[in-house]
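A protein chain is absent from this complex, but the other protein chains hold their places.
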Amino acid sequence: MAKFIMSRRGFTAALSGFGLLATACATNVASLSKPENVSEPSHTGDEHAMTAGAVSASDAESANKSVRELADEMDAHHEERMKMFPAKTAGRGNQPLQPRIENGVKVFELVATNMQWEVEPGRMVEAMAYNEQVPGPEIRVTEGDQVRIVLRNEMKDSTAIHFHGLVTPNAMDGVPFITQPPVKPGETFTYEFVAKPVGSHMYHSHHDSAKQVSLGLLGAFIVEPKDPSTRPSFDREYTMILNDGQHGYTLNGKSFPATEPLTAKLGDKVLVRFMNEGMMIHPMHLHGMPMQIIAKDGYLLPQPFYCDTLNIAPGERWDAIILADNPGTWAFHCHILSHAESSAGMFGMVTVLIVEP
Amino acid sequence: MAKFIMSRRGFTAALSGFGLLATACATNVASLSKPENVSEPSHTGDEHAMTAGAVSASDAESANKSVRELADEMDAHHEERMKMFPAKTAGRGNQPLQPRIENGVKVFELVATNMQWEVEPGRMVEAMAYNEQVPGPEIRVTEGDQVRIVLRNEMKDSTAIHFHGLVTPNAMDGVPFITQPPVKPGETFTYEFVAKPVGSHMYHSHHDSAKQVSLGLLGAFIVEPKDPSTRPSFDREYTMILNDGQHGYTLNGKSFPATEPLTAKLGDKVLVRFMNEGMMIHPMHLHGMPMQIIAKDGYLLPQPFYCDTLNIAPGERWDAIILADNPGTWAFHCHILSHAESSAGMFGMVTVLIVEP
Partner (left out) sequence: MAKFIMSRRGFTAALSGFGLLATACATNVASLSKPENVSEPSHTGDEHAMTAGAVSASDAESANKSVRELADEMDAHHEERMKMFPAKTAGRGNQPLQPRIENGVKVFELVATNMQWEVEPGRMVEAMAYNEQVPGPEIRVTEGDQVRIVLRNEMKDSTAIHFHGLVTPNAMDGVPFITQPPVKPGETFTYEFVAKPVGSHMYHSHHDSAKQVSLGLLGAFIVEPKDPSTRPSFDREYTMILNDGQHGYTLNGKSFPATEPLTAKLGDKVLVRFMNEGMMIHPMHLHGMPMQIIAKDGYLLPQPFYCDTLNIAPGERWDAIILADNPGTWAFHCHILSHAESSAGMFGMVTVLIVEP
């Protein structure tokens, strides 16, 4: 996958077309008249005659050797990180969890444990996780389903689960000392309710939550409509869970370059379910195409609106539909720039949307 | 009131029905098939057969004595804080201020003083207050009213009042050295204007404001419509003023457990007027029921929307209507979790909505 990354000297070579990312890039670069100019700067002062997308070096370059060397050094760090993307790490969060059906009830089992989690290559962090995933496994049901969540606490701390956005009976609300006692280490607690309302919801710890949610006790809880025609249609969907605690700035539990790219075929409608489980806002910015925002906290907006930067506050969920009509590899990142890039290159809340031609 | 809190050993006993909170809790817990199981964990490994809401301890428990003791210790801190709620403290802010009528003018008197304010039991902070209240007293008028606000400054610092959201003549705008001189210690300044527009507004210091508003010189200024039918109807209302300065994270001048619960009868429409007088966003999350957001900064939204988490930025006011259709005691808190809970338990921007059956 690293082949899609353009190194300075190997720019043309890198576009030889392996894999989705390379294809997407090649398509875009084809719109340049002379991409071959890019791999070696042509030394001309007449930049106005240059073709768009080509680079020329001025006479000043030779006089600036040490400046150039410093710039090259910094750029090498940036390139190195980009080449790693999408980097392999141990563990993958947000994987679908299959329920067991018992007398018509969908039973999901969650086991909370202390573990180590690889946020980006080689960076292991202390985590609290459901089913050894950060975020925990995706729970997906249909409105009206009878749902049972069996939580087994194998951690060192007590815990409890709040179903954020779901409308449940009070006793199933998961707030220790208000609606239930805490679930102690070694204990099991069972939640049961009818799934409602439709939409993009979450589940997470509501005990010592500033620590436990930060360390990974969170996941997506999606309630699909019985009648899909009641919601806008889409061709594929992604969930993007934002977090910003002791694990750093993460998308679905990973930091760039270990984040996963989103992909779409040209013309697809892509639903992105944004969920913020962190303690800061994250204005997510997609390059190349607007997003149509259709729902807030699961509820359809009476009037969807368009944007390219969507501010997502802690606890909020927003559903966006992207018409993937612009081919290429598009940066998709938090626009608090210090959550996405440092002088050592991109990190944290960065991924891409690849629109395949 | 602490009776509504469920201790581990006294869970069932706690639900014996004293007071509103206990009633609310008992109702919810009644939806559990066997709440009596909760008070003492049953030692079975067959958690799948457990009734929803019941706790079981695994064989691992005995091997984890020290882990369990540590968890119990932390939980005891959480329980202790919860049991204190709603805790008594000296002073109550946001109390209605009765105007004197002079020649058809509604005259409100505000006296600003330096004082000590009890934010939570035993935590006294330096405050600047109107009429010895933090937030200052609620000013409530009807659109078109002729209003006079007499500010007497008995503090050590100069000050001035800005009527945030109200449309006043420029000279009444309260910005020292732009629209008026500062009101010096010992002086009095009189503001006079016609109340408009309708909505949830605020008044606060506009002099050395980062300090003075943080220390308490702020209050709600509500302009009611002449014709109530021009606005959505509701059965009861609350104002929730957020602040986050040197007093810590507060709702109406108090930190949990000294915050006040909101109560409603089942079926009530509850209007909540959120007002942010702090320097940070606070995404307020209500458990158990959505909020319909009907107005921003006093202005009716052309298209109200639903949510369960509402991001409120400094200076903003949002009006929410909650249909209290889900009985129980529901957590209501800022979803920046570090504003609501620490390893020592809940604190800061936490309260509950009690829906009485």
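We just call them A and B in the order they show up, numbering each chain from 1.
Operating definition for what follows: contacts are C-beta pairs under 8 Å (C-beta built on N, C-alpha and C of every residue); 3 or more make two chains touch, one makes a residue touch a chain.
The structure presented is a predicted model; accordingly, all values stated were derived computationally and were not measured.
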Full-complex contact with the absent chain, from B:M82, B:L97 or B:V183: B:V183
Among B:A71, B:V134, B:I161 or B:V213, the residue in touch with the chain that has been omitted: B:V213
Residue among B:E132, B:E237 or B:D297 that touches the chain left out of view: B:D297
Residues from subunit A at the interface with the omitted partner, ascending: 5-8, 11, 24-25, 27-29, 31-32, 38, 41, 47-48, 50-61, 64, 67-68, 70-72, 74-75, 78-79, 82-83, 281, 283, 285, 287-290, 303-309, 311, 326-331, 335-338, 340-343, 352
Missing-chain contacts mapped onto subunit B: 102, 107, 148, 150, 152, 154, 156-158, 162, 164-165, 167-173, 175-193, 197, 206-211, 213-214, 279-281, 296-299, 301-303, 311, 313-316
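Keep this in mind: only the chains that are shown with their structure count from here on.
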Magnitude of the superposing rotation for subunit A and subunit B (Cα, nearest 5°): 120
